[in-house]
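Every protein chain but one is kept in place in this view of the complex.
Our next item is chain A:
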Amino acid sequence: MGSSSSDMSHIPDAQELMQETGFSAAHLARLHERFEFLDKDDRGELSPEDFSTVSELAMNPIGDRIIAAFFSPGQQAVDFPSFVRILAHFRPTDANRSRNGRNGAQQEPANSRTNRLKFVFQLYDQDRDGKISREDLLEVLRAMLEMQVEEEQLQSIAERAIQEADLDQDDAISFDEFRKSLEKVNIEHKMSIRFLE
């Protein structure tokens, strides 16, 4: 992908986006291509139907959640910058963390561990109350287990999961508890897509 400036001109605020998300020009161009590919009716923004054209997503147990994650609550369209910002969560971590250190004023990059976890947390927490309640968890389990399991089994698993993670005994998993339960998982590795390096 030659990073010819002509490509960049199609992309609004390319420089800003690159700065914000840490993508290189080549990557941004590639993502823009993909964006345009998905955007069938060429409106410059994606709607949920556009995402559904990706066939594998239909088979994915949490496919609808992922699609919903791209859209801010209430909106039915996602433009390119938002598209890129979401995908920035999956960019592999930079080897040198200089960006973090120097610009104190700048926000943590999207692919920091905390932000990644926040993204995942939001996928669980569909009602956006800041906690993963038992119902939320049950929904997730139902989706992942694809109706193969009886309700009580689901209940016991959810119960157990909450018991394990819930430290302040409020019968729901807050973001900190969520983060703690994942402390042994190498999120930087797991949530990185090399394509987006």
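Keep in mind that, in the parts below, contacts are C-beta pairs under 8 Å (C-beta built on N, C-alpha and C of every residue); 3 or more make two chains touch, one makes a residue touch a chain; residues count from 1.
We take it that contacts and distances are computed from a predicted model.
Can you pick, from "Cytochrome c oxidase subunit 2", "Sodium/hydrogen exchanger", "SERTA domain containing 1" or "Achalasia, adrenocortical insufficiency, alacrimia", the UniProt protein name of the chain not displayed?
"Sodium/hydrogen exchanger"
Among A:Met18, A:Ala77 or A:Val120, which one is in touch with the chain left out?
A:Val120
Please pick, from A:Ser24, A:Ser112 or A:Ser181, the residue that touches the omitted chain in the full complex.
A:Ser181
Which chain A residues touch the hidden chain?
31, 34, 37-38, 51, 54, 56-57, 59-63, 66, 87, 90, 92-93, 95, 120, 123-124, 137, 140-141, 144-146, 148-150, 152-153, 155-157, 159-161, 163-165, 181-182, 184-186, 188-196
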